[in-house]
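Only a part of the assembly is drawn; its chains keep their places, and the rest are absent.
For clarity, chains are labelled A and B in written order, and residue numbers in each chain start from 1.
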Amino acid sequence: MSEQALAAVKSALTSQRIETPSWAYANSGTRFKVFAQPGVPRAPWEKLDDAARVHAHTGVAPVVALHIPWDRVDDYAALAAYAGERGLTLGAVNANVFQEDDYKLGSVTHPDPAVRRKALDHLMECVAIMGATGSRDLKLWFSDGTNYPGQDDIRARQDRLEEALSAVYERLGDDQRLILEYKLFEPAFYATDVPDWGTSYAHCLKLGERAKVCVDTGHHAPGTNIEFIVAFLLREGKLGAFDLNSRFYADDDLMAGAADPFQLFRIMYEVRAGGGLEPDAGIAFMLDQCHNIEPKVPAVIRSVMNVQEATAKALLVDREALAAAQRAGDVLGANGILMDAFQTDVRPLVADVREELGADRDPLAAYAASGWAERIAAERVGGEQAGWGA
Amino acid sequence: MSEQALAAVKSALTSQRIETPSWAYANSGTRFKVFAQPGVPRAPWEKLDDAARVHAHTGVAPVVALHIPWDRVDDYAALAAYAGERGLTLGAVNANVFQEDDYKLGSVTHPDPAVRRKALDHLMECVAIMGATGSRDLKLWFSDGTNYPGQDDIRARQDRLEEALSAVYERLGDDQRLILEYKLFEPAFYATDVPDWGTSYAHCLKLGERAKVCVDTGHHAPGTNIEFIVAFLLREGKLGAFDLNSRFYADDDLMAGAADPFQLFRIMYEVRAGGGLEPDAGIAFMLDQCHNIEPKVPAVIRSVMNVQEATAKALLVDREALAAAQRAGDVLGANGILMDAFQTDVRPLVADVREELGADRDPLAAYAASGWAERIAAERVGGEQAGWGA
């Protein structure tokens, strides 16, 4: 690889921005049990403190996504300022219309207009918060759906969804975007109202230019080729964001790159090939994970590193050689060129990038040595630990 | 159920048209073995003879889909006339751009423009055939895809696909439609170029009003909610056709209704709810099955009956009561109303409908008694039996 090419790779890695979600620092679990961990934040401010550690060690995670109401505060401008003092900015505002009793049968697609109204009000509240936090993106995931055939009218729910999305979209400012996430199932176990990329895409298309699809890597049916979806959406100008995580089975929400690093590499390759790594592409690379049994801050660090390494490998693919092999119909040759990049050990390269960014060559060792884990375990006692329910 | 309501159900069942595919009467199998059967047609004419038996016994299968080149004849008008004499019409023309050596790496998405040209020529030939057969629909399934990551450029293949589809669409007459089928995998084992409904939908949207999606019930990832897709596409005016069959695992191509009769019922319910049973809805209900081990004509009869029975149950759903329960958020009540229809034994009702149509109350018994199976086994000797390769 030429010096120039290597410099371009490093430059791309240097400018990458990975967004970590505030809730990754909080307690999470399965329906069977939430195992609380020592040192877990008790308020959004402490989540930002943890996120700042992740950024300090990795150099590429300066953005933190919020989740309302989990991160509700009185003064969002103050929260943004607090973030800024730590080298962070506030990212996507994630709405939550699935945890109040009224939402048992849905939120914006609920058969009862009063519930829909309530849900819409919350979405509007989120738009208002974006103004205070300086967030670009309103991220919408609807758990809406049904558990039993016949329970509700599939089509009518689409009508209600369209109506709500349209109302929210109109409220957005010119620099703000609506990001619509899809998910195959859970918590709805029969029909989810936005179950796949096609549904999200179709709605975004109707909404307009600033409505984009979010690809959560754990939200697909088994066997789905996620990188195809990524390539397709990029081609259509409709990819807005990732929720990165990994899964062996369903929406397992494991650390990104932990279950299938080759898949993460293929996804990042399509992102690169489709121009998604360009700074003005507007793709948000967010983690969305649950660290149910592993300590949270180092798990986030590890995930950030995994995404970086997959990106580095994607950048190392020799695109000219690849294109030539593809044109020639050289199946093994083309595959081999892709695999060469994947097989490369990019850890030294990424360490160099980190060093140049003023972060650590070995972020996990640096974190372990920093004493942060011990400190938060000692200091964050009393109060209520943050979790999905609070 | 009121007399009037029952009459409406019968009327809907009487006007239903199920299209059988010419290749269902021919030999088929798996990659491991094609088990030839006695009496299998040796030419399109004989396929029509078999299809005429299916229609005679069931009364609702007067349309036969063709597959080119498997059904290539010198004179398509003569073939249409032959069909007409037997009470049949010719249905969709199914193109085949996957069985020539040139198509090893794709057809319309092949990296080599010469191969793309050849494939496009075949599609244009199919359009020409439609003129002679009086077919409304050009059905396109592309096996195009790749087996290995990196083998070809996912995005470039979409560009090529769009170009080919656009050229074909322009060639169609005002009363003709382009129906684009999707399939998750097989024969491509890494990335298929039209893998899901979203991809087909997006292309059809760009093409125009007369481009519609075909839902093959065996072409989805495990767990996919097919009736959701059906409801969604109907809402968007983009559902054009079904390829009905059933599966336990992948694209098993078993008889429709054989693997999950409840799913078939749910699908037909959404069709009904979305207006898809209306005569002017333009939805083609085609079977697309492989009778690898069971005798073909009775298997098609059985499949037609299964679709009819699922439709009958769908029509029996008390929509007013259902809507009321749905509005009330009565989960068990709404589900129960749907299940009531499913649990009903509709065989007597469908037998009545068949009798009124001049067909048989018990089509399988009538077929067995007709001696047709013995006759074709005795008469169709010599020559080459039709199959996928011929």
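Everything that follows uses one rule, which is that a residue touches a chain if its C-beta (ideal position, glycine included) is under 8 Å from a C-beta of that chain, and two chains touch if they have at least 3 such contacts.
Model, not experiment: these values are computed from the prediction.
Whole-complex tally (this structure file, single sequence, 2 chains shown): 4 copies.
Everything below uses one rule, namely that only the chains that are shown with their structure count from here on.
Put simply, the C-alpha centre of chain A and that of chain B have 39 angstrom between them. The residues of chain B lying in touch with chain A in their complex are 105, 111-112, 147-156, 158, 184-185, 190-192, 195-199, 201-202, 205, 220-225, 227-229, 231-232, 234-236, 262, 266, 270, 273-274, 322-323, 326-329, 331-332, 334-339.
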